[in-house]
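Just one protein chain is left out here, and the rest sit where they should.
Per-chain numbering from 1; labels A, B, C, D, E, F and G assigned in written order.
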């Protein structure tokens, strides 16, 4: 496949110092995607939009994740999700400038400080146990250029805790709600704010919580109109959805 | 079977006027239950406690339900649930003093005005569509001797509607919450009142509401502690549970 | 309840001509919600934001829906979903200016032509059978003030049909994707456009399509990041979500 | 957030001895809730009603649980459920006066001997394997001020074992029934006693017992009227429900 | 296919009177099975063992069922299950000597009175609504040569009704238990009698009874050892299983 | 409880040598059951019928199982199922005469050689992986007094392997069929033999085999009439069912 | 859209007789697809390969299906599946040369007799009730150019019926197996023949057959290697799969 050969030659040139990074970036614009053997990357998006490359680390070996970070280092921002401490340790030994967030299990590598967009994203959680999902969402938002803040432990069994924080939540452009068990928080928030609400069911709970499916089903049947839902524990996806919205604005 | 023969002779005596009702009641205390061929009734409970006989009419023919009402008339109070208008019409032609509640699909036959217990039962619904279940619960409570009142359409998507009615709800001894879709109302009410809360999931909704299972699962995993749950659309069972509680009081 | 009495008096005044509509609207701003006995309406939102009142007609009798339209006529725009032809006929006999969309099963009543927002919403369907959901979404968008257009029958088994219409889709601010069976269209569209994508699974299909659950699950696990999902056949909810986004813009 | 700062200052004062406990309690009444960063506590309930603070330890680190016990020590009674021996060991090293129940996996910390309520709660189990759930329920009842006693291994396959213990069960004000497999014990007990019956399905069994869902479904469809159900293995929730009932009494 | 031709010629001979029935039966022993075009019958079993041919009428047209009865008339005993009144009417117009049991929805055609086996089969039901299944089982047992008797409405919510009939049940060689809802009756009976117990879950109930699956799962996880289970509402299959057992005896 | 005290005194007497075993057995006939604190045993059945006491070891600690064996030693035959090697080791250190079957994970303790019943039980398996279930069934049969033999690896994908062994299978009085995956072996065997067939689905397989539920469902809907089914992997239950049948015979 | 206009003009020309059919066919080769408003057709495939256009009639009105047949008449062969008698009647009134197969619910319209391919396809069914699916498959095969024959009612409960027909089955190039209930026939056939086997689960059965899902799951976990599966009742899809294989051959 010709485009593969071109890519290989180009990257070899960069590694050997025979090719200037800037020139390499220029040439990469003409190649459809980058093929690392076990993974293909779509560098266009990254190069053109300042978007990071995203790695879903679950089921990948530390060596594979390390290989990806090493190869993309300097070419693109990189965000890896579901990173175990073991994999993080291996990557950090290769790329010490990468950053590991143990709560959210994210690993990030940035070429430069982002230019922040104007709108902010609120991430609201029902309980303490939803924080890993909230952190994955927060880090993802920031890698995509949007600031985000977390409002935690405001579940509906104590409705005054939520009302106490409502003003802050209303200042955000998009609201992400992470909740497990019955997931009722999404309905209540959706009824209280007019903004887009992206609900993330979490796998918090046991028995009839069905590892997050009860929250998922509850959010999908929310009596508050216009709440949308992503996969269980998918803080990353919720953040992507929120940023698709925030990116509509020219700022 | 001797006890069956005794029962048959006893009831024949009553029908033929050879046996005084009071005497019949006295004698029935010694028989374990009443066998109508297709159905067995446990008259003891009814005779001793003033409890009604209960008939689940779903899957029974109008003739069978009519037979039961005719046979129990004057011997016991009778409550039939899930009664279609057709069956109700047939029974009313046999027992014109019976009363049909078309919203709750209940049919009741009383020998006398009940002596009401002191505590009241609040029945709270999320939406208009939950009213049939609420009505079934209300009629059942009243047949069991407890007054009940309905607070309707206070679902969580507009939390101020609930807060507006909270004072009234707090005056009840037991609270029944009927809600479909995500069933979040049970969690919010359970977090706002200290009384026993019996949640009834309703089959209101479509798609991911799974004919009431999403509400059922959500109520079972409620983040408010001590909320208990009965079967989907089981207004009758919720009322029985509430009355088991109210009946603990000596009044 | 005082607020209820006030509302009753106020509406009686309007019906009797003793109260000017404009004055009535003014006074209503001070009342928390409108209670029609079987249904409670939150007129604030409608009065302040120009939002319609929404009626979910499934499980409501023609008489109940007719009652709602009669009472809200002139006070608010009204949108009813899941309206059977029979119910529509009854309402049109009471409010001849209402409009019935038989494909989308919506019934609408408007006080005036809306002032359209700038951004448009694309509604993309996989097959002909998804059109009812698409129509429900389109009518809802328009009742909420956003123009919408439908791109139909571009399912993934013939990928060139989609690519043929891609340019048109990319001009929208938000994209709604309605698809049944395996629901793969949401992933493909989500990978081709950077805008917010709201996926609606439809109950089109049989056997392993599980009345829409296969599409629902497929959309939730979409390999395209940031696709969000609403309930099965919930064209209304998808439109609300899209309009929550479009309403963020000042236009 | 002002209320947070107040709380922090108040607790610092208590820790440093600058503030008298009684005065601190007084002041706390004016603060809506206590925010430990990872968890928010609603001290009002605890301070006013003598209710314990409850910690669901599953998914929390030993350090987090230890932090909670240390911070609430002396301010409130504390009950933690689903506590592993490892976490228990850590907490006991910080608060040696705490008590660990290895069968029920509960950890409790009390400021003083409770004033017991009059009514007792019976906890009936089908088999030996249901004992952990029964113990969680028993400890919870006692932390909430109600005495409880366990009647174990009286499952329906040997109905005479249950009948042998019936008299003792009938003396309780509320009956909790914990059973796995087909969960039939709840129906049988519900048919034999007139009191409130709270059924807890347990995850005992394999294959078709579906980790407790068969018992859950069986209890929800119990042919004994008025049996209510909580989540699988939720001894804590069953006890809360029982105490909501027992707390109705003035004693 | 030669064997088909032989069969056709043989049956034509019988119909035309050219072939004596006894001789025809003799010759049929050499043919593997009888092919009616839409259905194949295994006449061997019937001819050798006096077993009936069985027709599952669900999904077959009245004409098809009528065709089968007409063709098998005089050649074999025939039992059809799940027969609608409409189909029964059609068959009876063709074979007036057939017998329809409307409760059990069975249609039977016998060549002669059976020679009854010694052991009897008890069919125990939890409630009135289980009678159709019990009747299907009873008729099937009798077509297979075993006498059966029904003990109805002895569900576990009133355990004394069952104990009252226990002596009669214990006289049977095999016990069939038909129960819906939570299906607990199978466990209780299985614990009280040492005989083989075949449990039939019925689709009686609603909501969490899952159209019989809750009873099915409950019976499979019965705490009484050695209870076996057949498909939901499968009175026919339970009877076959019972007769496989009763047929072991030489009588 | 008097009967408990009697039991305790009686067993102490036996342990201390103050009471002769035979006399103890005699006295035990008058006690309803034996209560070991964590477990209750129904010694009547064992004493009168020569049935073993059965212990489901899953979820019990080695100490608990050891306690049971020590206490029942000499009083009854004991069969424990689902015994881990660790638990077996502990029990064998206490009761060296017990026997562990590692394939079937059973532990047995016998007072004397059984007097074998005449009829035999065939245990047929689809594949090698079904052997643990077959072994559990075989050992259970033998503890209940019936000889059993295993015919393994005759699954339907190679139908001639089954036909090769059919003659042997037909000699048994009852046939147990253990199969995983699609469980088709039960249908084929049920169609080939007239005896009672008890099907045990096994959890062999992956993905769509749903841990045995596919085999379970397939066996329940077997096209061979009169096949009955027990819980997944429940070799013990299948053996009990087979022995309930074999025990009907006087031999 | 230009291509749409071209198509419209082209078809108008044909209808008005201004354009010769052959010329029209020629020009259509340059258009990507045909848009009938509610449905898009991919005429290329049809024109180039002699493939029919396929219409899934479920959920389409008689008018819509009639419209499609009228518009495609003469342009392409047409196959409609899941056609009700009512729809068929309407279409036949418009296109009397169309052919309706009531058993398979197919409606076909052919321009000319097909040129048959050499290999044949065997369609094997377990029972009479599977015939509608078999017929849908047979008609589809023939519309796609492959001859097919049906071998019916050879389910595994009478294995000799299958063995009797095995020689015929082995002559086919591809084997389709349609079976409901436990679906075991696919495994047995897959073990007996080396050809490609496409299994179609059918919705025949009740209760635990789960409307075809038990057969579906059983076929997916077949112990015979290399059996593939299509959706429940999808005779059409099985035929397409079989023809994709048969079409590999040059004949």
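The rule is short, and it goes like this: a residue touches a chain if its C-beta (ideal position, glycine included) is under 8 Å from a C-beta of that chain, and two chains touch if they have at least 3 such contacts.
Computed from a predicted model, the values in this text were never measured in an experiment.
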For the chain not shown, touching visible partners are A, C, F, G
Chain not shown: contacting residue from G:65, G:208 or G:230: G:230
Full-complex contact with the absent chain, from C:53, C:135 or C:182: C:182
Of G:65, G:204 or G:240, the residue in touch with the unshown chain: G:240
Note that subunit A touches the absent chain at residues 3, 32-33, 35, 38-40, 42, 56, 58-60, 64, 201, 203, 211-213, 216, 231-234
Residue list for subunit C contacting the dropped chain reads 126-127, 155-159, 181-184, 187-188, 190-192, 205, 207-210, 213-225
Residues of subunit G touching the missing chain are 49, 54, 173, 194-198, 216, 220-221, 225-231, 236-237, 239-241, 243-245, 247-249
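Heads up, the rule we're going with is that only the chains that are shown with their structure count from here on.
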Centroid distance [mean C-alpha coordinates] between subunit G and subunit C, Å: 37
Inter-centroid spacing, subunit F versus subunit B (mean Cα positions, whole Å): 45
Determine the centre-to-centre distance between subunit C and subunit E, using the mean Cα coordinates as centres, and give it in whole Å. 53
Would you pick out the residues of subunit D that each touch at least 2 other chains? 158, 207-209, 213, 216, 220-221, 225, 231
